[in-house]
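One chain of protein is taken out of this complex; the other chains stay put.
Moving on to chain A:
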Amino acid sequence: MAVAAAIACRLLRLRAAGAGGHWRRLRGAGLPRGFLQPASAGEDAAQWRRVAHFTFQPDPEPLEYGQTQKMNLFQAVTSALDNSLAKDPTAVIFGEDVAFGGVFRCTVGLRDKYGKDRVFNTPLCEQGIVGFGIGIAVTGATAIAEIQFADYIFPAFDQIVNEAAKYRYRSGDLFNCGSLTIRAPWGCVGHGAVYHSQSPEAFFAHCPGIKVVVPRSPFQAKGLLLSCIEDKNPCIFFEPKILYRAAVEQVPVEPYNIPLSQAEVIQEGSDVTLVAWGTQVHVIREVASMAQEKLGVSCEVIDLRTIIPWDVDTVCKSAGLETENLKMLTLSSWERQSVIKTGRLLVSHEAPLTGGFASEISSTVQEECFLNLEAPISRVCGYDTPFPHVFEPFYIPDKWKCYDALRKMINY
């Protein structure tokens, strides 16, 4: 029984490994030998752990914003913060260890450039950091707070939900903390375990008054972060930490904005709509190409970008024809005259299934487009357990699980 489990483990791991090179190497070595090796065989153990569950796919170089430079995600964030501090004399950046550059190097060089009264460390107190940030924002200065890991945002949950989100509402628009932006590294990273891998966007989705944004790439990150900072509402900006170094792209040096509450259709298709955000977008992009190649299915891939308030319009138009009574019509450059009908929707995220944001998307889309759906909406998410330590490769919704769900949806 244990042997069967071990073999099954190895099989799943091989499938989950993703990168073709690894798969081929084992094939060449003779698969049976691969099966019978103990799971903890030294070199091999180290090998498969290094393989990520996604491949970052950079977008083509943007030409409309001027000169671009090759940057990875943390450099794009630094660039955005640099632009903000330059443009807005009241902007301050604070958080744990931001002065020397931050644990992920997102604030490197800013203290030297702008001074220690604008980029400073706080003691170890998340509730204090956010509360303090709300205070700064209420007086009109721009506060950019950093929470070291999204997992540590919970001591500050009360401040965000009860103080920041409700300020404008409860004061009848007399006061607001709109110039507050909170940044936090987010999502699984391969070895984060329980307290360095969480994706808490669903907790904040339940709170009207704040905006939650998750970028998928350096170009998106810089534009979205600048929009968040300039937006007159408190925003939480989650940065996928696994992409900090892995995602490299050409990013404009000058500041530019990407509008919030607008999803982006990365790839157009006609059979299935796939929705995700952050790192998971790259996973579903790969799933889309797998589906095209193996099943001849044309997938539409949507990056949600803003979690709340989310772009109901784009997703519904994609998943269902003739959507009536759309509650949030946003004017966007992506509005199309011809509506794409797929009738099938798959939403994927790393956070646990129950109460994850996919449930909100699923329930809204079925409300709006019930008669146009060809199959039940599929959600491929993490399990309803705490984020595991050794079991991470099995926990995350990798491309094989998404592909499997897609196939079952096609054959419904």
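List of remarks:
Here, contacts are C-beta pairs under 8 Å (C-beta built on N, C-alpha and C of every residue); 3 or more make two chains touch, one makes a residue touch a chain; residues count from 1.
By our rule, contacts and distances are computed from a predicted model.
Think of the chain that is not pictured: of "FYVE-type domain-containing protein", "Serine/threonine-protein phosphatase 2A 55 kDa regulatory subunit B", "Vacuolar protein sorting-associated protein 26C" or "Pyruvate dehydrogenase E1 component subunit alpha", UniProt labels it "Pyruvate dehydrogenase E1 component subunit alpha".
Only one residue from A:Gly187, A:Gly320 or A:Pro397 touches the chain missing from this view: A:Pro397.
Across A:Ala52, A:Leu85, A:Val119 or A:Cys381, the single residue that touches the chain missing here is A:Cys381.
If you put the missing chain back, the residues of chain A touching it would be 2, 5-6, 8-9, 12, 38-40, 42, 45-46, 49, 96-97, 100, 103, 121, 123-125, 127-128, 151-152, 154-155, 190-196, 352-354, 378-386, 388-391, 394-395, 397, 401, 404-405, 408.
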